[in-house]
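Here the complex is missing one protein chain, while the rest keep their positions.
Showing subunit A:
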Amino acid sequence: MQEWANQLCENRQFGSKMTDSKYFTTTKKGEIFELKAELNSDKKEKKKEAVKKVIASMTVGKDVSALFPDVVNCMQTDNLELKKLVYLYLMNYAKSQPDMAIMAVNTFVKDCEDPNPLIRALAVRTMGCIRVDKITEYLCEPLRKCLKDEDPYVRKTAAVCVAKLHDINAQLVEDQGFLDTLKDLISDSNPMVVANAVAALSEIAESHPNSNLLDLNPQSINKLLTALNECTEWGQIFILDCLANYTPRDDRESQSICERVTPRLSHANSAVVLSAVKVLMKFMEMLPKDLDYYGTLLKKLAPPLVTLLSAEPELQYVALRNINLIVQKRPEILKHEMKVFFVKYNDPIYVKLEKLDIMIRLASQANIAQVLAELKEYATEVDVDFVRKAVRAIGRCAIKVEQSAERCVSTLLDLIQTKVNYVVQEAIVVIKDIFRKYPNKYESVIATLCENLDSLDEPEARAAMIWIVGEYAERIDNADELLESFLEGFHDESTQVQLQLLTAIVKLFLKKPTETQELVQQVLSLATQDSDNPDLRDRGYIYWRLLSTDPVAAKEVVLAEKPLISEETDLIEPTLLEELICHIGTLASVYHKPPSAFVEGSRGVQHKRIPIRSGSGESSESQDTGGAPGATEAPAAVIPSQGDLLGDLLNLDLTPPTSTAGAPPGPPMPMGGMDLLGGGLDSLLGGDIGGSPAMGSGFGAPAAVMPSSLNAPVGGGLGDLFDLGGGVGMPMGTFVPPKTLWLPAMKGKGLEIMGTFARRAGVIQMEMTLTNKAMSVMTDFAIQFNRNSFGLAPAGPLQVPTPLSPNQTIDVSLPLNTGGPVMKMEPLNNLQVAVKNNIDVFYFSCQYPISMLFVEDGKMDRQVFLATWKDIPNENEAQFQINDCHLNSDAASNKLQGSNVFTIAKRTVEGQDMLYQSMKLTNGICVLTELRVQTGSPTYTVSLKCRAPEVSQCVFQCYEAALKN
């Protein structure tokens, strides 16, 4: 603080005279004029000062683009600093002043020939950053020269420039053969050039998923490994990431690569270390496990991972997320390092939570005493989230390490004695899981739990407590009173608690039928008659029928033995884990999601797999056996599937055992029989209530088939009807793009949304298919849009017939209007949507076809069309080509008409049909087009004119989409 203050004082004294802060002081209106005058000054020094001022304004986000010509005039100078400053300016503003930027081209071209390599490199580097199409044309020749420059500094700069150019104009790069030159640079003599070439190729390859740009073979691998030792730390990261994509031919090659990569584990840069870990984790899969080297390698991996944990907290966080993957894949690496994951009280919360997760994964009989002592300590900390997670962790320990269960339970009881509200509630939730894992062992604690009944206010804790009371009703003398006390406020409880209460009372009734008849009547009527929740109602009816038809069967079903819960929870699914191991160190590994699921830039990421081991000397048969361990190693963590339905019927909506609060939703587990609605009811109504012991399987069997068959007809059928309705009305319906995935279930905590937009009878519709892939019901849906380019807004509330039960799919259609607030989006037709349900709020963005906004009265009068066409300046004209379209002009016109694109006139000149068309957007913007169709040629040319040229690209996309469908 003191230092801070001193700095400020010092700054006051000197700042105004000596430092750049003087550039910030001028905020007067005439600033731009003053600068203009200074820039045109004859004095070199004054000029430089002026450019500095301009740059300073630019850095804080002020718009100084008006000075463009004056700054560019300063470019021709021998002063390198001034030149650099002008280049900095150019990079920022060239895009907004493309015509002016052309003025600079000559200087660039000249600088690319300069004898000083620094200037050559600077020029080619800057030119690549100017994202103006016209300039890129001039860039090709100098770039070609620079790629073959004698100076490696220039070559390495040029390599990156190819990636820049590719970003601006991919076609140009391919046509000019730059990609091949770049590939040649991988064999360059200078390691820095190699590293940059690899980096550039990797970036380009990301947008070309299927190209084999980085076609690695043993020779090029050797080149890369040599360069790895000599290039900069950043280059090492690029090379290591590239190596990770290679699949060695046999275990010998794999071992030799591992040997050469291992020294990177001692690098000071943590990103290098983690990339090296990735390569090793992937390639060691191919090594035979009995090899000595395999053991050595495992030992070498631990220390660098531990070291990462002593770095800055941000680095620790990323490291911990990756270690979480590594301990799932190979727990042996860190099994002795438990202590480094102990939480320090001033760790940031995000580090604390991750450490806790890993502690549980590493917990074993050997270290459980220590872990428990730690967890108990954490449970008394201040941060509520952390405390909750620590309490849950104690429960997970009990379930994972049987020997420790007793100690865990007594620790939990100690915590309950603290009477801290959230600790008690969390403890009760985990004790329920312990009961399920070790039935009939710890029931002595029930009395203590019951004392705390009144303090429970969270649904999950209440539900857990009710489950316990129902499950052990015969041992709790006043079970009926306890449950009755919950019944009073039945309708105010959450669904979870209601369902649980219903089941618990039925259990109680089956155990003590004489005293509780009244109670069960009461709850059944509450559930079936007074509730509008279909889940609750259906469950109530099932019980009712069961109890009234055959009490023996009811007992068999409701009080059946429950399947035990699994030891490990929230493990990542093995295939996903393998993929993530191949992506250690990336964003995917931080989010524990496959890369294809979320990063926008990676349009087509290939799914990476750990290679199957194949020994150099072994035959192909060994491949099978080599592959098998990978598959079998992963423990079948999920509850045995035949028990699913029954288990769920009984335990109902208790969340899966010991799932942690903050954990990301796991991969959809095959919990087929979750839906009572589907399986249970069907079989019941099917009159299958004959033999009592067969009951269990009677439930199981149909449900197993159900999920797929249920989803399709109910949800899809409705959609089909709807589609038809729209189609029949108009002969050539508006083009409706197929539904695309907007919100993947991974991101939506189990809610998946597919959707599209359509215009039906003049109303814009947003059509969505919602699928619940989570394990609990979803309710309370609502939708909102962010401000968008055309003011789209929902015309009414989102009508979702709730609740949406697990595995259920429904189609909804939301009418939209265009009366909402307007803000220009990039791209123009981008729409940011927020969907809310009882679980969370989810955000996603989607793009709507602009044809949706074409109004029905968009047909222009011929004269008006002509006049308007002439009136719009030629700069606003845009031309596009549509390839591979095999319609004749009439068919095209018809098709477009369906999308409210109206043909006003048609001319035929020399075998070429010209269609003149108009359309009007909801906000009144008119778009005029000329569509040229050469008979026999599959290429159409569209010329577009509009007063708002921004829409051209979107309109063109609609043309293309409509004509090709």
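Convention: a residue touches a chain if its C-beta (ideal position, glycine included) is under 8 Å from a C-beta of that chain, and two chains touch if they have at least 3 such contacts; residues count from 1.
In this section, contacts and distances are computed from a predicted model.
Comparing "Large ribosomal subunit protein mL45", "AP-3 complex subunit mu-2", "Protein YIPF" or "GPI-anchor transamidase component GPAA1" against the UniProt entry of the hidden chain yields the protein name "AP-3 complex subunit mu-2". Checked against the full complex, the one of A:348, A:513, A:801 or A:938 touching the unshown chain is A:348.
Only one residue from A:237, A:258 or A:547 touches the chain missing from this view: A:237. Within the complete assembly, A:167 is the residue of A:31, A:167, A:484 or A:877 that touches the hidden chain. In the full complex, subunit A touches the omitted chain through residues 3-4, 7-8, 11, 14-15, 18-21, 23-24, 44-45, 48, 52, 55-56, 59-61, 79-82, 84-85, 88, 92, 95, 116-118, 125, 128-129, 131, 151-153, 157, 160-161, 163-164, 167, 190, 192, 196, 199-200, 203, 206, 230, 232-234, 237, 241, 263, 266-271, 273-275, 303-304, 306-307, 310, 312-315, 317-319, 336-337, 339-340, 342, 344-346, 348-350, 370, 373-374, 377, 380-383, 418, 420, 585-588, 590-591, 595, 598-602, 605, 832, 843-845.
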